[in-house]
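Only one protein chain is missing; all other protein chains are in place.
Chain IDs A and B follow the sequence of writing; residue 1 opens each chain.
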Amino acid sequence: MGKPFFEITNLSIRFGGLLALDNFSMTLDSGAIHALIGPNGAGKSTVFNCISRFYDPSMGDIFFEGKSILAHPPHAISTLGIARTFQNIELFASMTVLENVLVGMMPKVPRYLGFVPGLRRNSIEHHAVERAEALLERSGLADFRNIPAAELDFGRQKTLDVIRALASEPKLLVMDEPAAGLRNREIAALDKLLVDLVKSEGVTILLVEHVMQLVMSVADKITVLNQGVKIAEGSPAQVKTDPAVIQAYLGKGAHA
Amino acid sequence: MYGSVSLRQLFPLLALLLGGFFIPMFTNEYYLYLGNVLMMYAVLAIGLDILMGWAGQFAFAHTAFFGLGCYTTALLNIKFGIPFIVGMPIAALLAGAVGVLVAIPATRMRDIYLALATFAFAEGMFWVFNTWEPVTGGSTGLRIISSNVLGFKVSNDVTAFPVSMSLMCLMIAAAMYLSKSRLGREMSAIRDSEHVAMSCGIDVRRTKVIAFGISAIYAGVAGAMFTLAQSFASPEQFGFNTAILVLTMIVVGGMGTLPGVMIGVLILSMLPEVLRTTMRSFQIWQELVYGLILILSIMFMPRGIWGSISGHLKKRELPSKNAKSI
Partner (left out) sequence: MSSMALYQSIASGIVSGCVYALVALSVVLIFKASDVVNFAGGEFVMLGAYAGLGALTFLEVPYGLAYVIAALALFFIGATFNKVVLDSVLKRAKHGQRTLVAMVIATLGLSYVIKGGVRLFSFTEEVRRLPSAFSGPPIFIGPVVLQWQDIAIVSISLALMLALYIFFQKTLTGKVLRATSQNPRAAALIGIPVQLMQLYSWGLACAIAGVSGVLIGAKLPISPDFGGPIMLLAFAAAIIGGFTSLPGVVIGGILLGIIQNLVGITISSTAIAVTPFVVIMLVLVFRPQGLLGGRHRIKKV
């Protein structure tokens, strides 16, 4: 079978006196959509911040395509092929939509001497802009290319966040609550987008989400975290009826 | 922020460059002096803007590199007879190197500590300029002798003008290319959000150090231009007052934009002259006026004059919000 596409093994991290993650392990299969759920404060964002290398775990390891990513600094992660979207849509607020996409594309744009004119420089820029425009075209944001990201409405900002992440042509897309704040129609569109991404681009998706409607519909496998510990894992049908999961949510239940 | 610099955009620079050679022929020497000073401030201000306005790093070491560039160029000429055309690049590169050295520890710090550490460095350099008398002439200053530029002798405002103009145009062109480059985008991304920039593959620390270095090089070039415009260098010129002056220029004009910075430079270089002719005892009012300008600008025009103007112009361009999304 070979090495798993993405694997977290025995990850533990401590903040002061608090053990935010306790021996957490998880495996992702290539080409699947995997959801990480759990009540607030369970540690889901902590997992993501470890993947992004913003945090250093006290114990454990994270493997991507067989190699540990813990040896890498945060800015090397996207070059490895992992891209991320953020919970509170952190975009480059003062930069335009097109520029945001160009920055997302950064790992794929070759370096050149920034202030010296030249043919190679011109052609690199030209190609980058072309590809960015194509991405904007496909996602319906082309009309907004010169608008500063901060001035877009919420739904479009979310779209831009995804496009920015996709611009680096990642193999693994890590999404932090992509459905937060979206209306039903937009959630359905997001659902379709995620499935499309896997089918046509071969992207593997790991998402943290609270909106159960999306999770149940789109996920191939779900992992449930509660207070830093994995309490359940399986298909949506399995997880939905798992007593430990229902207990963790304290009977609030999932709004399906 | 992307693409190439078009000939249409370079055209004003070419016009200025030509002007550099023809204007001195029929202009009063005093105005040429003002022009030389203005062009020096332009390079200095653009350098500071690259660091503060583009890369978002609030650092105060700029005047240290300004002084370093000036003293190096002047001393290379005085002690070793090295002509300007060689001395200036050496001074600029030295300033850049010191800038990088300072940046390496400084960029590890959080914003406020970065500001204080670079402020401390600048004041430390000021102390060096003031105390190292055998080399810098100390507080009594250093007499600058006329320099040799590509054969002809630059000894007064008339001969300095085309040289200053050429340098300024060169540095503006470099800034234009930089702003439309991958590196320029990296800097702006860092300013807007460091951790998103990191997850997009940008090595934030490395880019910050580069921004510092580039900014220091600009300050070094401005320091070299100082030796063309003035005949006397004293540490006072490279102290906190100048730092505030340059900061005011970019704040009033518009941080982060080339036209904005140029507007700020224009207004604030000319201000002392205007005030001198209207108010007899300007010297006493100088600080108060600068302080008020800074406060009022930041209160009512935080994006500067250029920011306010372009803000009004852009309002026409928003596409209909009803256009379909996904």
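In the analysis below, a contact is a pair of C-beta atoms (placed from the backbone, for glycine too) under 8 Å apart; a residue touches a chain by one contact, two chains touch by 3 or more.
Here the structure is a predicted model, which is why all the values come from computation and not from measurement.
K.L.:
One chain is left out of this view; which of B:V135, B:M270 or B:I298 touches it in the full complex?
P.N.:
If we include the chain that is not displayed, B:I298 is the one touching it.
K.L.:
Specify the residue from the set B:L7, B:L150 or B:I284 that touches the hidden chain.
P.N.:
B:I284
K.L.:
Even though one chain is hidden, which residues of chain B still touch it in the full complex?
P.N.:
Spelled out for chain B, the touching residues are 56, 58, 105, 108-113, 115-117, 119-121, 123-124, 127, 131, 192, 195, 240, 244, 247-248, 251, 284-295, 298-300, 302-303.
Everything below uses one rule, namely that only the chains that are shown with their structure count from here on.
K.L.:
Mind listing the chain B positions that touch chain A in their complex?
P.N.:
1-5, 174-175, 177-178, 180-186, 188-189, 191-193, 195-204, 256, 317-319, 321, 323-326
K.L.:
Please give the residue numbers of chain A that touch chain B in the complex, ascending.
P.N.:
Per the stated touch rule, the residues are 52, 54, 73-79, 83-84, 86, 90-96, 98-99, 102-104, 106-107, 109, 111-112, 114-117, 121-122, 124-126, 128-129, 139-141, 143-144, 146-147, 151, 153, 155-156, 159, 164, 168, 186, 189-190, 193.
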